[in-house]
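Accompanying notes for the structure given below.
Just one protein chain is left out here, and the rest sit where they should.
Right after this comes chain A.
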Amino acid sequence: MSTFHQALIRVLPSGRKLVIGIPFLWLFLFFMLPFFLVMKISFSEATVSIPPYSQIYGFVDQKLQVLLNLGNYSLLGADELYISAYLGSLKIALLSTLMCLLIGFPMAYGISKTRKEMQNVLLLLIMMPTWTAILIRVYAWMGILSNNGLLNAFLMGCGLISSPIEILNTNTAVYIGVVYAYLPFMVLPLYANLVKHDQSLLEAASDLGSSNFNNFWKITVPLAKNGIVAGCMLVFIPVVGEFVIPELLGGPETLMIGRVLWQEFFNNRDWPVASALAVVMLAILIIPIVLFNRSQAKEMEARA
């Protein structure tokens, strides 16, 4: 029995290895490995079969053949649609990140300045929407922004406009939707950072004759850098690939890459082109993602 026990101990990995191994293996298998598959499929050709792509390697006449089809990528470069979709996504993501920062920073600052009890309540209020479906929150705007919706009715009632203005199915609606959906993701990391600031620094600066604006610009903002980076990345990266908001609020002129990828995949059933789109999107986003991971790691070290 004891030899069996000893054998068992030798065969079973140690606790430490298990604790690291389980999450590592899961994430490797279901998060990292799939990206290599996307890369592989992006080099194959679309075929009418199940699954709808060709194999990129074959064994014919005792020769291992690897066929890399670069056609999908040259298609992306040649077709105006894809390029403008990438540019459109980047523009919408950049501008809405900026808007989120401009709205979110004062909000986070305001929360960090209230009493501790109040801070908890306000944080809950900010956090609550992030748990509700983005789909539903976007849907709520559809009713408000439509031609005979509440916003137009309100504006006409005020006498500001005489006939309904078209907002739904335009880029304006997409901006409203994106800022609305992603604002909490900007406020939360900013708050987490701002609340740790040492107030005595500001007091010392004021005692030495620094103005409020100077204080804010030279002390608060530089100290909040990690929070700003984290917040901006939490907004920017997912918005580039956003699908639901442009699909529901945007119009035909709203070209965003997430939407194009969805159409290629589900409507055209062109898996290789969809994969190539994803690979290029990832290549564009890899720098922001690394920045985000680094700011997260820094935040962890700062608190440890």
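Quick note on the criterion: a residue touches a chain if its C-beta (ideal position, glycine included) is under 8 Å from a C-beta of that chain, and two chains touch if they have at least 3 such contacts; residues count from 1.
Everything that follows uses one rule, which is that contacts and distances are computed from a predicted model.
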item	value
Complex member absent from the view - protein name from UniProt, among "L-lactate dehydrogenase complex protein LldF", "FeMo cofactor biosynthesis protein NifB", "3-oxoacyl-ACP synthase" or "ABC transporter permease subunit"	"ABC transporter permease subunit"
Identified contact with the non-displayed chain, of A:G71, A:G149 or A:G251	A:G149
Residue, one of A:L183, A:I228 or A:L255, that touches the chain absent here	A:L183
Contact with the hidden chain (one of A:L124, A:C158, A:L208 or A:I287)	A:L124
Chain A, residues in touch with the chain not shown (by the definition above)	15-16, 19-20, 22-24, 26-35, 37-38, 41, 51, 103-104, 106-107, 109-111, 113, 120, 122, 124-129, 131-137, 139-144, 146, 148-150, 153, 180, 183-184, 187, 212-213, 216, 233-234, 237-238, 240-244, 247-248, 258, 261-262, 265-266, 271, 274-275, 278, 281-282, 285, 288-290, 292-293, 296-297, 300, 303-304
